[in-house]
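Apart from one protein chain that is not included, each protein chain of the complex appears where it belongs.
Up next, chain A:
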Amino acid sequence: MNYFELFRFTPAFTIDTALLAERYRELQRAVHPDKFANDTEQQKLLSVQRTAQINDGFQTLKDPIRRAEHMLALRGIDLSHETTTVKDTQFLMQQMEWREALEDISHSQVPEPMIDGLYQSFAAYQAELTQLLAALLDSELQADWLLAADQVRKLKFMAKLHNELTRAEDALFD
């Protein structure tokens, strides 16, 4: 299933999110179960399946990591079920340091500046990775797509870190 086609977009990493939301509502209206109230069971089932597809397509295109994964999958590079191990030592050292910093938050007397600092560091690095990812996905070369996959993997680590930071922050104010 090509979700870009479903939402009538040209496959590209940069997406108009307002237009995406608009097309989502359009598609949803077209398959609303109420419209099929008088139809056969089979048609009702089809409409349910179609709704699930539209929802999944929307979630996929909305999220930059999932959008990039979808683009790569359409190009024959499947990242969603992989168990690849990342061995980029420098990157992983940085991940370790950030995880250690997250642990320090709970022991700190003045955690707020630490939290703000980490949010800023994460955002800066995520922006850097995303920019590189966009450029690599624009390329016609398969070698670049494989490099794009590496950026997606790194962004997944960053998403995890970001969640952990939000959790650490929430825990402070509970």
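Convention: contacts are C-beta pairs under 8 Å (C-beta built on N, C-alpha and C of every residue); 3 or more make two chains touch, one makes a residue touch a chain; residues count from 1.
Heads up, the rule we're going with is that contacts and distances are computed from a predicted model.
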item	value
Among "Ion-translocating oxidoreductase complex subunit G", "Iron-sulfur cluster assembly scaffold protein IscU", "Peptide/nickel transport system permease protein" or "Acyl carrier protein", the UniProt name of the subunit that does not appear here	"Iron-sulfur cluster assembly scaffold protein IscU"
Residue among A:M1, A:V86 or A:A171 that touches the chain left out of view	A:V86
Touching residue (missing chain; options A:Q28, A:T51 or A:Q95)	A:Q95
Identified contact with the non-displayed chain, of A:L6, A:I54, A:L133 or A:L161	A:L161
Residues from chain A at the interface with the omitted partner, ascending	79, 82-87, 89, 91-93, 95-96, 99, 152-154, 156-157, 159-161
